[in-house]
Every structure is written in C-alpha cells, then in structure tokens.
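All protein chains of the complex are present and in place, except for one that has been dropped.
Naming follows writing order (A and B), and every chain is counted from residue 1.
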Amino acid sequence: MKPEWELWAQEAKAEFPKANSALLPLLHRIQSQEHYLSEDTIRDVAVLLKLPVPYVESVASFYSLYYKNPVGKRIIHVCMGLSCALNGSDELMHHLEGKLGIQEGQTTPDGEVSLLEAECLAACNLAPVAQVNLRFVGPVTEDTADQLLTGEVKS
Amino acid sequence: MLEGVKAIGKAMGTTFKALTEPRDTIAYPEKRREYAPRFRGKHMLARDEDGHELCVGCGLCEAVCPAQAIRVVAAEAPTDKPVSWTNRYSVDYEVDLIRCIFCGMCEEACPTNAVRLTPFNELAAFNRLDMIADKEELLSPPVRR
Partner (left out) sequence: MIRLTIDDREITVPEGTMVVDAAQELGIDVPIYCYHQALGPLGACRICLVQVEKMPKLVTACTTAVQEGMVVHTRGSAVDKGRQGVLEFLLINHPLDCPVCDKGGECFLQDYTFQYGSAAGRYDEPKIHKLKDAAINEFIIIDQERCVLCQRCVRFMGEYVGEEQLLLEGRGVETVVSTVSHQPMDSQFSGNVIDLCPVGALLSIPYRYKARPWNLERAESVCPHCPVACTTSVTSREGHVIRVEGRPIPGHDWGWLCDRGRFGYDFGYVEDRLLNAWLDGEITSAAESTRTIGSWLNDTLEQHGGDSVAFLVGGQQTMEEAYQIRRFADEVVGTSKVAVSRSVKGYLPLGLNGTFEDLDRADTIVYLGQDPYDAVPVVHLKVRDRYRDNPGLKVIGIGAYDLTRSTVPGDAFVLEPGEEAAFLAYTLAKVAASNPIIARLGEELGDFSPTFKGAKSEQEVETLGRQLLESEHLVLLWDGKDPHMESVLLALRGLREDVTAVLPTFGPANWRGFERAGIAVDYDRLEAFVEEAIQGKIHLLFSIGADLLRDYPDRERAKAALAAIDRVVSVGLFFPEQRELYHAVIPGAGWSEVDGTYTNMEGRMQVAKATVQPPGQSRPVRTYLGSWAHALKKSFVLEPEWDPFDHNAGDLIAKDALPEVQSVPKPARPAMKDGALRLVGTALVMEGGMPSEILQPRIPKYPGRISLADASRLGIGEPGGELGLRGQQGMISVMVAVDERIPQGVLVLPYGVVGSPLNQLGDGAVVEAVSLEEVSLR
C-alpha cells in the first residue's frame, strides 16, 4: 500500500454517501499510478474502503478497463463489435498479432504494447475502429494499422 | 389284420414322402443359420479408433435394464495410461447373461455407443459365475463362426 492511497480513499469517500460508490474512482486513480490492479492492490483497496475483498475483486473483474495483469505502455483495443467485425476487425487483429508476435490479451515481452479485444466501442462510423490508450483511431486499414504501433499517441 | 397293414402302409407313406421334401432343421453346429442383421446376442464394449474405451461408466444401461442384469462402477480414468477417451471410465462392468433378456435397451440408452449387442449367441457354461461377463470379456467380443 502506498501512503497516499489513504488520502485518496478519504477524498473518494467524501464525494459519495456510501463507501462502495467510491470504489470505482479509487480503483481508477490507483490504476493510473500502478498501471494495473494486482491482487495485493485489491486487498488494500478493500481495507481502505472497508469492503469485502471478493466484492472489490468482482467489481475489478467486471469492468474491462481495470487491468488485472500488467499492461504495456501502449494499450491497443480492437473493437470486436458487429460493424467492425463486418469491416474486417478479425483480419486487423490477426495482422496486429502477427506484427507484434503476441496473442490477443497479451503484452509484448518488452512491456511496450498490449493488445486487447474490446466489445462495441460505439464508433461504428469509424469501423473497424481501434483505441490506442483510449483514443479512437479509425477506420483502420492494414496499411494504417502499423501506425497504431508507432504513431504518436497522447495518453 | 388288413386294417393294420393299411395303417402301417399309410404311415410309411408319409415317412417316405417326407424323405424327399426339403429339411426344416440344419446340422448344427457344423452348419449355422444366417441371422437377421439386427440380431441381439451377447454384449460387447466398443473402443474408438485409437483403442480408447468408449464407455464412460454413466450407468444409463444399468438404469434402463429391465432385468437388472448390469452393474457399472465408474471411476476417474487413470492419467498415466490413457484407457478412456475422457476422464471418466468404468472400472467394473458386469452383465449377468442369465438374467439378461437381450432386449437391447442398454444399447439404445448408451450415450457413447459403447454397449453393443453382437450376433454371438452361443452362451453356455457349467456354473452360474461363468455366465457373468466381466469388463475384460466384454471388451474382447467373441466372433460368431
């Protein structure tokens, strides 16, 4: 547990009437520092908010933007929704997998890039769409796909 | 007296007539009859192409058997040498062939098509215990000559 977390927990709790409402913002804030939520982190958060450990673990596993394993500096989400699937998101995913030498859900060994699936990102006009560190990029073609890996991104 | 001779003559007539007619019996066991393709004889337990036992020991045959002639004991399949295609198999599988009425319900109930009734029907033994077919016996089905 980092010393500032206690303060963060106080701040998050102050914003809501109930402790469990403070869970999501606190998890986000801690994840932005830690980059992912380890089992120890989850235990710490449970202690901070006086919630049962399984409750925190369930919540953290429910939302796909909480990472339970270490992720890379560049996180690429490829949308697997219907419009994107029709526009070739599968091929895009395979292309990226081949390029990075990793499978969906994995991180490159050097810790640079993580490749993840996403359910519909609600950007069908950009299909097939990807997110690079949560910023929309699309439509992504095989030609422009490589830019996802190298192009500049704001995080 | 004449009546008697007449009667014998009539009887012998029938006998000699029958000599020339085609025979209804066969000289078993030298000769054997052709059975219907779906004839239900002694059971067998089948294996798949890789030699794995198909029986998973679910006991549905045991449940459906109207004569209660089947006993199945299942267990977790050994992991060191693969005997079954899945992780469950039957350790014991016994059919009491004296009780069995060869109705074929076990074959019908089997979800993995492991139990099959072969055409083999030459079932005889000098004691009752020999009429209980165990798993080993069922896995190596006899061939009907």
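Rule of thumb we're sticking to: contacts are C-beta pairs under 8 Å (C-beta built on N, C-alpha and C of every residue); 3 or more make two chains touch, one makes a residue touch a chain.
What you see is a predicted model; the values in this text were computed from it and never measured.
Chemist: Which displayed chains make contact with the chain that has been left out?
Modeler: If we consider the entire complex, the absent chain touches A, B.
Chemist: Among B:60, B:100, B:115 or B:138, which one is in touch with the chain left out?
Modeler: B:60
Chemist: Contact with the hidden chain only, please: which chain B residues?
Modeler: On the chain B side, contact with the omitted chain comes from 56-60, 62-63, 74-76, 86-88, 111-112.
Chemist: May I ask you to list the residues on chain A that touch the chain which is not drawn?
Modeler: 39, 42-43, 52-55, 57-58, 61-64
One rule holds in what follows: only the chains that are shown with their structure count from here on.
Chemist: If you average the CA atoms of chain A and of chain B, how many Å lie between those two points?
Modeler: Spacing between the chain centres: roughly 64 Å.
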